[in-house]
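Every protein chain except one is present and positioned as in the full complex.
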Amino acid sequence: MALVSLKLVTIIAEGFLEEKLVRDIKRLGAKGYTITDARGEGSRGVRASEWEGSNIRLETIVSPAVAERILNHLAEVYFANYAVIAFVENVEVVRGDKYT
Amino acid sequence: MALVSLKLVTIIAEGFLEEKLVRDIKRLGAKGYTITDARGEGSRGVRASEWEGSNIRLETIVSPAVAERILNHLAEVYFANYAVIAFVENVEVVRGDKYT
Amino acid sequence: MALVSLKLVTIIAEGFLEEKLVRDIKRLGAKGYTITDARGEGSRGVRASEWEGSNIRLETIVSPAVAERILNHLAEVYFANYAVIAFVENVEVVRGDKYT
Amino acid sequence: MDTLELLRINLLSPAVLAFALGIVATLVKSDLKIPDALYTTLSIYLLLSIGLKGGAALATTPFVEVWKPALATLALSVITPLLSYAVLRRLGRFDVVNAAAIAAHYGSVSAVTFIAATTFMQAAKQPVEGFLPTLVAILEVPAIVIALLIARRSLGGGSLAEAVREIFAGKSVLLLVGGSVMGFLTGPEGLKQVAAVFVDPFRGVLVLFLLELGMIAAKRLRDLRSVGGFLVGFGIVMPLIQGSLGVWLGSLAGMSVGGAMVLGTMAASASYIAAPAAVRIALPQANPSYYLTASLGITFPFNLTLGIPIYYAISRWLHGGS
Amino acid sequence: MDTLELLRINLLSPAVLAFALGIVATLVKSDLKIPDALYTTLSIYLLLSIGLKGGAALATTPFVEVWKPALATLALSVITPLLSYAVLRRLGRFDVVNAAAIAAHYGSVSAVTFIAATTFMQAAKQPVEGFLPTLVAILEVPAIVIALLIARRSLGGGSLAEAVREIFAGKSVLLLVGGSVMGFLTGPEGLKQVAAVFVDPFRGVLVLFLLELGMIAAKRLRDLRSVGGFLVGFGIVMPLIQGSLGVWLGSLAGMSVGGAMVLGTMAASASYIAAPAAVRIALPQANPSYYLTASLGITFPFNLTLGIPIYYAISRWLHGGS
Partner (left out) sequence: MDTLELLRINLLSPAVLAFALGIVATLVKSDLKIPDALYTTLSIYLLLSIGLKGGAALATTPFVEVWKPALATLALSVITPLLSYAVLRRLGRFDVVNAAAIAAHYGSVSAVTFIAATTFMQAAKQPVEGFLPTLVAILEVPAIVIALLIARRSLGGGSLAEAVREIFAGKSVLLLVGGSVMGFLTGPEGLKQVAAVFVDPFRGVLVLFLLELGMIAAKRLRDLRSVGGFLVGFGIVMPLIQGSLGVWLGSLAGMSVGGAMVLGTMAASASYIAAPAAVRIALPQANPSYYLTASLGITFPFNLTLGIPIYYAISRWLHGGS
């Protein structure tokens, strides 16, 4: 089994950003993503409202270059005004061409 | 605290495969697993139906050998016809004997 | 983009431990956390009851020192009597000062 | 009431309007989302409720009144998948697997379309046989099995047994058949105890369900181009043929104007609950875009809006009505 | 109606049939799943609803009618955990922790069993005291506290205070007691405003709830071997003893045939909502297989099917009935 090394970018954000974030990461080169509903606390307390849902946890497996682009974009556009964090890990996948 | 290095295999798949996947990974040597409900997009668009639920995100901590067996099995049985992806990471656990 | 290397501690536990665990990790130095609802199986079968909910999956990004403190605490207080597992990974984050 | 008036009544019913609102929500990219848990709850509710009512009605219906409609339903469950399969293979030039997969859907029945038809009959003040929900259970399963058998014969090997087990243990059939047995055993007396949940709110719950189905169907419509013109035509013409057949067989079996109309609607409808699940297991190579877009994106909206009044007109005509 | 006929009515009630369907779903490995959110919603609904009705009834009941039944309930909440504990230690040879954990469950009360009993009384056209739901709140808590105190005395140390706080702030007691206070303050007038949600659909909602409980109970039954024969016997004999005691004390307190029967069923029932939560906190060393399998896998189905008609027969006999 030939495993390929790629980056797993995980973004945790206010729920109402879901559509925006998905649009953005696709534009930046992500070929797929997975979202789970989450809740949490960080340095900023509040969310838009309960009716907007709580947090989402978005994962996307991408090449290192795309990972960097995504992080840069998040830092520029979202970090200042929205409750968003992001982190990167190394993962190994089968069928590496699926993700790039 | 003695930490042991193991593999975390994450499988993202159509929801209706849940029972099958759990049966398979147990047979291949996994001693436990954790599932969260997820949604997502990839190269294949469609799912069985809403009534079948969306995606699941299955995690299992296993030895490197079991991890490889699971990936091989997924590649053989599922990758062709089902919406399934999988990736592997290194994790460190307490009480390593629990997982093997 | 300056990335900082930190530890991601993931705890999977019976749902009714949520408040306790959150209180504990905050006391031990975690600055934030994210929780998703999960289900699973391990070496212990049973949970308190359905009404108490199933498992939770708690993630917190912390410094290596705090990660070790959390693992030690879990091993001491929870591992014997509760259905709890924990594992640690290396992650890279933007804005590292947010987490310590 | 003439057919145009009935069409108007149907199009302006809360259920159809909710479906339209669901479509609008998707088109304007609203952030409206029906929680998964609600969708599942409504499905469980509708299936159990259909079963309970059918079973309770059956408990007080003499066998002599039921056997002919039941036979007509069984006949439909054999004829319609074979017909669909032949059309898809010959005219549509589909391969075996996809033809069988689509045929399974069109042979089976859509519970929501069934409910919409009975709701329409209530609005049109046309009485229907109480045991109709039982026929849903009869029509649902055999068609799927037959379609899978066809594919199996041509392909050989594989897990047909598992697929059949999956259909019977699958939640749709379990709730429908289980509900029928419950209804039969507890009878009208027992049903009355739970009527405030399983009978009275039925039509209101349908509104919530159709709101969600409208959103799903609108998303399916985006796949329309990829499925091709033939399937679009199939999704409209086939219901008309199967629907007429159903009304006719129902009338032959001595059913009332309303009953024959509902049976026709059932035959015309395409499953998108039990069938997709079974097909996904037994024929994973089949392309879900085909069968889901046809059944959910084309046939379901067609039946809901135009089909239902048409089948009613056919039934009235066959019964010598206006 | 003789006892056999009552047994038939009970076994063929929608609620019991739904429980059976849940068991079947698990046995045939169906993919039916009740969403967690629905289960939680139903639980919140049932507890709040019990509270509201009990409180509203209490608001119009003279104190002189209530104090004796309340006292009888308090007595039960002290006697039954002590009795269970003694039997489990002496005859069952359980260790202190597990004996106390199980005793907490059998001393406390199962809200669903309570509802099933009152539903059965309605079907049997037997009137019951309106304030009965209030007694559920009285019976629920003390037994758990007593059982934890026993374990504490033998073990020393630890977080009894936290456990007690946990019980009172725990969602079951909060909803039950909070609902009672709400019902008491708003009275029958206020209750009428919300009857379309909290009164009429009650028995129908129970059907959905029991469908899920059937699935859970069937899963518990898989643990049956590991809990041993003694606990199986305990799970059937203990309810009979506690149930008889409850009926008898209720009759002594001047309650009606129906009221004494429901009190007996409450005494016979074992908690699987408030008690497991409290025990998991205060006695984490106790093995959940024991207390959950016994209360949910054995005692609950027994009470639901056979126990309820039996306690009714006992009550009629004690009241000099047929």
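So that you can tell them apart, the chains are marked A, B, C, D and E in the order they are listed, and the count of residues begins at 1 in each.
Operating definition for what follows: a residue touches a chain if its C-beta (ideal position, glycine included) is under 8 Å from a C-beta of that chain, and two chains touch if they have at least 3 such contacts.
From a predicted model like this one, the values you see are computed outputs, not experimental measurements.
*Asks:* Of the listed residues E:28, E:78, E:155 or E:185, which contacts the missing chain in the full complex?
*Replies:* Per the contact definition at the top, the residue touching the missing chain is E:185.
*Asks:* With the full complex in mind, choose from D:25, D:216 or D:318 the residue touching the hidden chain.
*Replies:* Checking each option in D:25, D:216 or D:318, the one touching the absent chain turns out to be D:25.
*Asks:* Any idea which of E:66, E:149 or E:197 touches the chain not displayed?
*Replies:* From the options E:66, E:149 or E:197, the contact with the absent chain belongs to E:197.
*Asks:* Of D:123, D:164, D:252 or D:306, which sits in contact with the chain we cannot see?
*Replies:* Of the candidates D:123, D:164, D:252 or D:306, D:123 is in touch with the missing chain.
*Asks:* Just the residue numbers, please: which parts of chain E touch the chain that's not shown?
*Replies:* Those residues of chain E that touch the unshown chain are 35-37, 40-41, 44-45, 48, 52, 168-171, 174-175, 178-179, 181-182, 185-187, 190-191, 193-198, 201, 277.
*Asks:* List the chain D residues touching the unshown chain?
*Replies:* 12-14, 17-18, 21, 24-25, 28-38, 119, 122-123, 200-201, 203-205, 207-208, 211
*Asks:* Footprint of the hidden chain on chain A, which residues?
*Replies:* Answer for chain A: residues 14, 16, 37, 45-54, 81-82 touch the chain left out.
Quick note on the criterion: only the chains that are shown with their structure count from here on.
*Asks:* Taking a step as a move to a touching chain, how many steps at least join chain C to chain D?
*Replies:* When the steps are counted carefully, the minimum from chain C to chain D is 2.
*Asks:* Compute the centre of every chain as the mean of its C-alpha atoms, then state which one is farthest from the centre of chain D.
*Replies:* C
*Asks:* Can you compute the centre-to-centre distance for chain C and chain E, using the mean CA position of each chain? Integer Å is fine.
*Replies:* 35
*Asks:* Just how far, in Å, is the C-alpha centre of chain E from the one of chain A?
*Replies:* 47
*Asks:* I need the residues of chain B touching at least two other chains; which ones are they?
*Replies:* If we look for residues of chain B contacting two or more partner chains, we find 16, 36-37, 89.
*Asks:* Which chain E residues sit where two or more other chains touch them?
*Replies:* Within chain E, the residues that touch at least two other chains are 29, 31, 36.
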